[in-house]
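One structure, as structure tokens, below. Some questions next.
Removed: one protein chain of the complex. Kept in place: all other protein chains.
Let's look at chain A:
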Amino acid sequence: MTHAFVEVQQAAKRFPGAKGEEALTVFDNVSFQLDKGEFVCIIGHSGCGKSTIMNALAGLDSLSDGAMIMDGREINGPSLERGVVFQNYSLLPWLTALENVRFGVRARWRAWDESRVTEHSLAYLEMVGLADVVDRKPAQLSGGMRQRVSIARAFATKPELLLLDEPFGALDALTRGVIQDELIKIWGQDRQTVFMITHDVDEAILLADRILLMTNGPQARIAEAVEIDLPRPRSRAEIVKHPHYYRIRNYLVDFLVNRSGELRTADLDRRGLHYPRVVNPVDERDGEPDASATTNADAPSSRTPASKLATITLKETHHG
């Protein structure tokens, strides 16, 4: 039996309830795979346990049940093979931008001499466009710059798996767009496996090869794995013109707004180990794919009233 690069099998997180109450199951029976070099986003409402899954992958949190395997070895603690970019940047405030990246590089390659560590760190800071501010402390940098330092620190250590926990959640839309482009650029260079939490549907489509959709907690599940087969390299400006873009987008928004709360866990659970259903919103739809791809009334699912979707799409189309 062949295994994927990262295997998560029947993962569950439960919190013991107060006296006499039942234990709270945040998520249960969550299984998925990540292939090497794949960029996977996970989307779901707050409280469905995305962050717990990510922290467990990072080795910072433990699961109540299930197994996580990377490259044939069980994940049972933090490792330099899994780099993390936290939502709140987690830079060390007493170090400059350069020293923060050096911190990671030096931990990774202990035998390197100082000049090599500095050179390597500077190269990655340059890649995220921070060559001019490497000597500033985090407090002297804007939120966007701090997150770029954090991204540079994570990518500079060249981990096998990169975990991004809503890295752009605290940034304004303009800054977010710029850093997304930088992330694509830096990812395109080394093609590491990336697992990323996001709340932004457009961001997920722009970056991901596959998007995992989670139902609402408690007792959340990964309902589907949506394949994004838009051609790479992608850019924010071009991607919205692609005929499939809005079909995918509407499908995702529909899931988040309607189906994530409606789907019953009982419908999703099957006996034993199973992986989420693979969905390609473009193939799923009947009729010719190109004709009305960008119109708002283009409902991906017969369950949703077209008018409802149209308003959501109008309101949220701020990129592009």
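We adopt the following convention: contacts are C-beta pairs under 8 Å (C-beta built on N, C-alpha and C of every residue); 3 or more make two chains touch, one makes a residue touch a chain; residues count from 1.
Please note the rule applied: contacts and distances are computed from a predicted model.
Asks: There's a gap in the complex where one chain should be. From "Nitrate ABC transporter permease", "Succinate dehydrogenase / fumarate reductase iron-sulfur subunit", "Gas vesicle protein" or "DNA 3'-5' helicase", what does UniProt name that chain?
Replies: So, among "Nitrate ABC transporter permease", "Succinate dehydrogenase / fumarate reductase iron-sulfur subunit", "Gas vesicle protein" or "DNA 3'-5' helicase", the name matching the hidden chain's UniProt entry is "Nitrate ABC transporter permease".
Asks: With the missing chain put back, one of A:49, A:66 or A:83 would touch it. Which one?
Replies: With A:49, A:66 or A:83 as choices, the missing chain is touched by A:83.
Asks: Could you pull out which residues of chain A are in touch with the chain that's been left out?
Replies: 58-60, 78-80, 82-84, 86, 88, 90, 92-94, 103-104, 107-108, 137, 139, 157
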